[in-house]
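Missing here: one protein chain of the complex. Every other protein chain is in place.
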Amino acid sequence: MGAPLVGLWRGVRALPSWALPLALAVVVLLLPFAGLGFSATRQIQLALILALLVSGLNLSLGYAGELALGQPAMYAAGAYTAGIMSVAGTTDVLVQLVAGGVVALVVGLVTGVPGLRLGSWSLAMTSFFLVLVLPDVIAILEPITGGRNGLSGIPGPTLLGQVLDDTGLYILLVVVAALWFAFMRNIVVSRHGVAFRVLKQSPVLASSVGISVFRMKLVGYALGAIPAGLAGVLFANLDLYIAPEAFGFTIATTVLAASILGGTASVYGALVGAAVMQFGPNQSSAFQEYALVFYGVFLVVGGVLLSGGLSGLARRAAARLDRSADIRPAPVPRGDGPSPDGELSGLAGASLEVVGLEKSFGGNRALHGVDFAATPGRVTALIGPNGSGKTTMLNMICGFYSTDAGTITLDGEAVQHLPSYRVARAGVARTFQTPNIPGGLTVEQAVAAGRYSTEHVSMVGSVVHSRRFRHVRRADATEVARALAVVGMEHLADAEAAALPLGMRRQLEVARALVARPRVLLLDEAASGLDEAEVARLALAIRRIRDAGGTVVLVEHNFRLVLELADQIVVLAQGAVIGAGPPEVIEHEPRVLAEYLGVTPEDVAGSALGAAAVVVEEPVNSDNRTGGTS
Amino acid sequence: MTEPGRAALAVRDLATGYGDLRVVRNVSFEVHPGRVTALLGRNGAGKTSTLRAVAGLNPVSAGTVQLDGADISKLATHRRIRLGIAFVQEGKRVLHRQTVEQNLLLGGFGHSRRRSALASSVDEIYELFPMLADRRGLLAGALSGGQQQMLAIGTALMTRPRVLLLDEPSGGLAPVVVAEVLDRITELKTTGLAILLVEQAVEAALRVADDVAVLESGRVALAGSAPDLDDLELLRGAYFGTTPSTGP
């Protein structure tokens, strides 16, 4: 790359991230004054309306991870709200925008609840069906909607008592779109945006940091209704005529195509995708009959080739330019960074007590009558052969499985009936056997996700950068830095989290669990797959957490590490506790050796083979099928 | 390995994993006709990943897998099976919603699509595992753990393998059933089948194994013939990591 270009690129990158979109908005705003003709401005207006719709879909599909095609219904809700209000005499666009947004939000909430409660395909189905029944609903409400013939004779819009002319409406549309995208951008870069990405990566992870999966998905879907409602209001005032055909499957497919083209998990991708669709296939009427074929081809090609959409391509290109311009040298993550030296004090650990825990999976008893306790300032290790019920137990403590019998208490408070996200909020944090780290986040963001539920900031607060938002953002930064220091990763704060090597990802999970200042910390095979240096660093971090007063529960196969770290070892076999005590006792306990290693004490002593094999009467599956690794 | 002669399965410098997670770094061993090689090591040492790579379920990112001298490391799973690899996965992976007989028939899919042509092979399996014959019409999901394990082995045998990979065949079974499984393994060995056995229960494995390789952190830490390794202190060291590993 040539030096002047590098310089230019550096200049561009030095601008704040909102500068380019803002400049674009200003240029678009000024276009009519630059003598742009009626048909061109109309195209821009339609493209912006489409962009609002796409942006709403991105929130539910790209961020909340739910394929929901109900956008046209909310669009219609906004449009008919505006149309009916105008006909009734309320022509002020601002009032209509508020009303249209609210009505669309209500439609989103009402239709989202049944679809989301059932999970998986249901929302895709119910939202798709919503689009199908829309014309029927409009027909049933014919007296006020004009039925299938459409609602005509809508008076022109006014703004604060002034009649709004074409240019005025154009400006209003650009401003509304710009404000929405600013809103969306602020949400996406806030902790809520990070929470969405966590949710999309893994609902299990989301609930384990205290996010209610149902609520978060509903929020994503319902928020996505707002821009659709706004778009509807603007569309009604642009055309002054609305008919059911405008809200059918064609618009649903167009929106989906634009979303995929632009990249579903992006803010401004919606603009790009909408522009491509509007000025591409939507353009000429001679094109009309080929339009469907083109949409279809777009969907196929887009789905096959453009993972991440055009915005993904742009991001990759930017990353490449960054590298050649040497802007931010990609940090080379290595296992031998500074050794953990972060100070950690006053972790208020709680006593975790498990009494008489029972669990069966379809007749197979995974746990029967398990009792154990973990106390603050101590490391309690859970060991046992494959399928002995360790991970099952962890998942029950975290609320992913219901208990058949028995109690789990935190400082005497029963938690066994709480859903997983409530358990997390009660102060139980965990890591996963397979590190569970969402893509597209920096180490700092990924760790901060652990604090999502410890301090609450409203979405609106995040958008307008309220005092509370700024306070929590500062607190997040301090706590994240402290947690990263404990695991010795502060030099990697800006690195891409998911791209780190395994050892670092495991440490990151420890930091993420730690950042919420948990009352109980559960580590699920945190050392598996680590080399010796990494294990040593992990051990150091765990000791630090213990010394700060934390309650640590360690599920681990690395016996040496367990002997070295644990203050108390609980041995599980066949779903029951067969031994518990300090390492020096457990180490020489014959039953433990027998169960764990499958050798009898005589064998260890070197005698002949031939004693009965020791086995585990429990399906191996129950441990492998737990949510923790999904 | 001490056994001379051509190996049925030869794994050389194998590396494999999931995504960027390198579970197995540098593993070499051989399995000979009529012998059992036991792959030991603690959880997470890379045993199952090695088996999956041999069967083609995990990509081989370095090294080779040779079946009777021919490199199969680039072939699709079903091709390797048809060439003579059979893999009984951990956890008795039979098809629960199909009958015992349907499970067995599926094992013969690569050889014939006609049930009649497979009848004699199915009967051979019933001879080897009479308890399956009595339950041929039952859904596999209704069998007990031990019976499912026998069915899984029987189904694998229907593919007419030269090399049989067994992942934790004793897992979750009662002692008396384990003894029976081990007996069957010994029996199969005498037919000239080469068997690669992954077992958590060391002692069970050593009862049938001729050769042993101990994996630690994705590498072979210890290898030799089974009798040489019956000094369990040594094994214990490899498991608990109290002896230095032999390195890559």
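Letters are used for the chains, namely A and B, taken in the order the chains are written, and counting of residues starts over at 1 for each.
We adopt the following convention: contacts are C-beta pairs under 8 Å (C-beta built on N, C-alpha and C of every residue); 3 or more make two chains touch, one makes a residue touch a chain.
Criterion: contacts and distances are computed from a predicted model.
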Listed names "Cation:proton antiporter", "Imidazole glycerol phosphate synthase subunit HisH", "Protocatechuate 3,4-dioxygenase subunit alpha" or "Branched-chain amino acid ABC transporter permease", with the criterion being the UniProt name of the chain not displayed: "Branched-chain amino acid ABC transporter permease"
Residue among A:L15, A:V300, A:A414 or A:A533 that touches the chain left out of view: A:V300
Contact partner of the left-out chain, one of A:V28, A:L234, A:L256 or A:V555: A:L256
On chain B, residues whose C-beta touches the chain left out of the figure: 55, 57, 76-78, 81-82, 86-87, 89, 93-98, 102, 105-107, 109-110, 113-115, 155-156, 158-159
Positions on chain A contacted by the hidden chain, ascending: 67, 114, 118-122, 124-126, 128-130, 132-133, 136-137, 139-140, 202-204, 249, 253, 256-257, 260, 289-304, 307, 627, 630
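Here, only the chains that are shown with their structure count from here on.
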Rounded Å distance, chain A centre to chain B centre (Cα mean): 40
